[in-house]
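First comes the structure, then the notes that go with it.
Only one protein chain is missing; all other protein chains are in place.
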Amino acid sequence: MTHMPRFSRATAGLMLSAATLALSLTAADANTIRWARSADALTLDPHSQNEGPTSTLLHHIYETLVLRETDGSLTPRLATEWSIHPEDPSIWVFKIREGVKFHDGADLTAEDVVFSFNRVKAESSGFRALHAAAVSAEAVDDHTVHIKTNGPSPLYVQNLTNFFIVDKDWAEKNNVVEPQNFAAGEDNFAVRNTNGTGPYKLVSRDPEVKTVLTLNENHWAEKPQVTEVIYTPIAEAATRVAALLSGEIDFVQDVPVQDVNRLQETPGVTVVNGPENRSIFFAYDVSSPKLRSGNVDDNPFAKQAVRDAIHMSIDRDAIKQVVMRGQSQPGAMPLPPFANGWTAELDAYDKPDYAKAAELVKEAGYPNGFSFDMNCSNDRYLNDEAICQAVVAMLSRANIKANLVSQSRNLHFPLIEKRESDFYLLGWGVPPFDSQYVFDFLVHTPGGSYGSYNGGQYSNPDLDKKIEALATMTDLEARNASIAEIWKVVMDEKIILNIHNQVLAYAMKDGINLAVHPENQANMSTVTYK
Amino acid sequence: MSQSTSKLARMWDSDVAYSFRRSPVTIIAAIVALTIILGAVFAPWIAPHNPFDPSSLNLMDGFSRPMVPNEFSGNTYLMGTDNQGRDIFSTILYGARISLFVGFAAVAFGMILGITAGLVAAWRGGWVDSLLMRIADVQLSFPSILIALLIFGIARGVIPTNMRETMAIWVLIVAIGLSDWVQFARVVRGAAMVEKNKEYVQAARVIGVHPARIIFSHILPNVLGPVLVIATISLALAVISEATLSFLGVGVPPTQPSLGTLIGNGQKYLFSGEWWILLFPSATLLALALSVNLLGDWLRDALNPRLK
Partner (left out) sequence: MLAYSLRRVLQSILVMLVVALISFALFRFVGDPVNSMVGQETSLADREALRRQLGLYDPFVVQFWNFITRAVQGDFGISYRLQEPVMKLILSRLPATLELALVSGTAAFILGVGFGVYTALNRRGLASNGIMTLSLIGVSLPTFLIGVLLIWVFAVELKWLPSFGRGDTVALTSWWTTGFLTPSGRASLVLPAVTLGLYQMTLIMRLVRAEMLEVLRTDYVKFARARGLSQRAIHFGHALKNTMVPVITVMGLQLGSIIAFSIITETVFQWPGIGSLFINSVKAVDVPVMAAYLMMIAAIFVIINLIVDILYYIVDPRLRLDGGGKH
């Protein structure tokens, strides 16, 4: 399930074929695409910032060993094949593609991969958490790399989808052996200059204004149809849509959900949808004896009956229909459907039953209901504040009064980190496409590298052991069985109130063909002209 | 003294009323402003719904078109509903209530602060003047957005969570009022310094008239003209500032929207076809601000004896 074309084409048929004819004539020549999204890349250093728009832009200039396709699968990129070492399960073996050249003409070798590995492991790297399991890398020959992990790590390769390869000599020559340590006030050559192997070369960049890329004629793969990319961030949603409607932009990556339907009906504009790898859910404090913001003397969320009542009062279909304008995949599991461990059975949800929910709240010892603060971000997820508002209204029908405190992400997320919120909204992407990633961060008892976003401080020693064991299990069948067991407990105890998975919408001029990427990493080299 | 009081009384008795009767634009403006103000004041009795009560909302009522029955619930709304299923007509009444309260209170706060500071600065001069004007410089260096952020931040630390929603409005009033006072202070100071050096004021000082008396009976009436110009625009501006702050993410809580919040919310639907979510609140704000400004114009001319 890659994308769900919801738009009707019947009417635009004739017009389209005319446009197709015109465009197919030019497709062989120069094709410029003017691309807008809400935010710019923060840096061009490929190992500095683990952040969506930054990685998306860098995928045009730099390349990774493995590529996440729009259907979620991993395909070869700079690595032609990869496997776990037959004799030592704690070694990953990568065959590096031959005949690949960096933009400056240097050849790609195993040494460059090893160098990139060390660079991404550096103190100032934003990606080092993804390589926590990896210990060292070694160039076995010119085109083979061994990466040693601390114990078997069958999922490690899933963490490499944003691991960009840089040229060792170039980095050493320009004194950028480590990513910029901007926290210490250092400036760095790699922030503004690039030397990748990717399909496009950097022509110019004015941060937050315009970045221009041009085709890399020496690229190893099939030549993309787009020969020039002009990337412009437009922060204001209405302006972004206006720029597409006025014809100043060819492709808008972040389309506000409310504009999707109208854009679909607009002649000359095509909208494609696809699920994003991101679940939107609420979680709540299940461990404190008393709520910080509650009006009762105990913690209602510690009681199963209250959690049942909360889950019973959410009308996910109404949220999808009205708040998300159809742009979401409602579900009970905080896991995207394409990730390992997802089941339709666990993801199923019931229609709300407000009367029964109110009854449960009453029986739990709150005849007058109870109140608390609901923390919500208002600038992070699609319509986050509106989702919270809708949930406030739904909960109030079950006699649960939530006071909405919605604020910027910079104030919202520290509350979760510092365990200062009773009830909060959170979105979670699952880049390795595996349940373990969710368990590690959201379910495991907080401590060390585990449970950093388990803001409700759920703790279950049994589950902790099972979660820790997942990391090194190589028997996939047993591993999947264990994942199913963990999910059963998480879903039964209702420690997370999932609302939906986000659905992304890309809007573009008719004639441009681009599928939605689950990590929202649109790549202009995959654009085709119809 | 008696001459000026009788002049004032005469003005109220006849001139003002006369000029009001003579100006159809002013009459219309007064009717519009009064309608909106009364609608806001009596919102709880007029509005068909209470949009501030979340339990009364049904999400499936969302995006109902004006006067067209909702396809799911069958309910019909005069001006349609917004993305949360709130009746737009009711939210406008309740929203105007909040906006007007914030507007009046913020202007009053800024005006009192500004006039006092301006008069004191002009009258005392010297280091008092320098200090006040440098404070004004500092104040001006901070866009109202920043002042609001600062005050909101402090409020977050100081005010207990269960009072934040109620306090948000007061925080806004202080934030907008604070960004207003400098305008009043600078203009009052400028005008008062001119007046101060005029012969009649100098004479009054020489014969030992109490400074407060000179200020109130001679200087203040003379600076009222520019103050009124600023105050009228400020009232409309305060309502609009509130909208702008909401647009930038600091303002009244989204569960208790003001007119500005409604417009900020509505502009998201400019290209999506739900025109009513933007049009009705904007039209209300426009009508309100326009009529207040027109009334201000008229009032200034009418109260100014030298324009007769």
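Note that the chains are named A and B in the order they appear, and that numbering of residues resets to 1 at the start of each chain.
Operating definition for what follows: contacts are C-beta pairs under 8 Å (C-beta built on N, C-alpha and C of every residue); 3 or more make two chains touch, one makes a residue touch a chain.
Predicted, not measured: the structure shown is a model, and the values here were computed from it.
K.L.:
Write out, one label after another, the shown chains that touch the chain missing from the document.
P.N.:
Result: the unshown chain touches A, B.
K.L.:
Of B:Leu172, B:Leu237 or B:Ile277, which one is in contact with the hidden chain?
P.N.:
B:Leu237
K.L.:
Of the listed residues B:Ala122, B:Ala175, B:Ala231 or B:Val252, which contacts the missing chain in the full complex?
P.N.:
B:Ala122
K.L.:
Quick one: which of B:Val25, B:Leu38 or B:Val68 touches the chain that's been left out?
P.N.:
Among B:Val25, B:Leu38 or B:Val68, only B:Val25 touches the chain that is not shown.
K.L.:
Residues of chain A in contact with the chain that isn't shown?
P.N.:
42-43, 45, 48-51, 126-130, 180, 182-188, 191-192, 206-210, 232-236, 238-240, 242-243, 245-248, 379, 408-411, 413-414, 417, 428-429, 441, 446, 448-449, 452-453
K.L.:
Which chain B residues touch the hidden chain?
P.N.:
Touching the missing chain: residues 25, 121-122, 125-127, 129-130, 133-134, 137-138, 140-146, 149-150, 152-154, 156-157, 182-183, 186-187, 190-191, 193-194, 197, 225-226, 229, 233, 236-237, 240, 243-244, 247-248, 260, 263-264, 267, 270-271, 282, 285-286, 288-290, 293-294, 297, 300-301, 304, 306-307.
Convention: only the chains that are shown with their structure count from here on.
K.L.:
Roughly how far is chain A from chain B, going centre to centre by Cα mean, in whole Å?
P.N.:
Comparing mean C-alpha positions, chain B is 44 Å from chain A.
K.L.:
Which positions of chain A touch chain B when the two form their complex?
P.N.:
Touching chain B: residues 237-238, 241-242, 245, 256, 258-259, 261-263, 292-293, 295, 315, 318-319, 321-323, 373, 378-379, 385-386, 389-390, 392-394, 396-397, 403-408 of chain A.
K.L.:
Touching chain A in the complex: which residues of chain B?
P.N.:
54-55, 57, 59-60, 62-63, 83-85, 161-162, 164-165, 249, 253-255, 267-274
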